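So that we are looking at the same thing, I have put the structure below in structure tokens.
A single protein chain has been omitted; all remaining protein chains appear in their positions.
Take a look at chain A:
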């Protein structure tokens, strides 16, 4: 009976379509992972976001260019070292980040607001805190991700330098020790810069203000410290040069690695912290600032919490 068959087909066709829509609501009975998983997920998402991964193509441009700019000089130094048979690298590992501090500052100014201002501006923060995570999980994840992103930015060229130095058959022990110190300084720098950058960026939901604030704080403090140091140098106040370095993030790292890691100082005249007390003071200030920015972020998010 052909008519019936066509009828059956006609009935079947929509039934097939509707079956897709008619899957009723299914409850989720799988695992619900704990806060450490949530923290890790947010960390990974924020770290990827700091290089534009998982975001639009446009947001990959700046971080990738800055990473390339950071790595390029290291590559050139390597090439020169290998072809001219140098006996040592033309600069210390610890010095590299100081030379390229402008690039690091620019990266931080662009990415710290990206990481925290968006959640504030689009009021996504309450959605996080209406979930099992606590305030501290959010702050740890964001802080950790920013520091890790900076560490990759600062550490990658050091790895390139190190590999190049080994290819140029430079002394293995010296290079490894220098590389290790470089990484340690890079880690401290990442934590310090990341913390300060996030605190400044979290003050305002406006991304532009965040960018401006980070650039201003880093460049103005650095400019002020180095010019006052120059004045002190001309007046022969060498001890003052060391103490003055405490007042900007870049010179803090410079002074700390000069005292602690035996690096050559970028300070005017090459004067680092004048003695062990001053050096220890540098270490305490750096650690204090890292802890302080963490505490400030915690405070900040207590306020924005919900509603």
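Heads up, the rule we're going with is that a contact is a pair of C-beta atoms (placed from the backbone, for glycine too) under 8 Å apart; a residue touches a chain by one contact, two chains touch by 3 or more; residues count from 1.
Basically, contacts and distances are computed from a predicted model.
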item: Omitted chain, identified by the protein name its UniProt record gives, among "ABC transporter ATP-binding protein", "Polar amino acid transport system permease protein", "Betaine--homocysteine S-methyltransferase" or "Tryptophan synthase beta chain"; value: "ABC transporter ATP-binding protein"
item: Contact partner of the left-out chain, one of A:65, A:127 or A:284; value: A:127
item: Contact residue for the chain not shown (choose from A:60, A:88 or A:118); value: A:118
item: Missing-partner contacts on chain A, residue numbers; value: 21, 24-28, 30-35, 37-38, 41-42, 45, 54-56, 118, 122-124, 126-134, 305-307
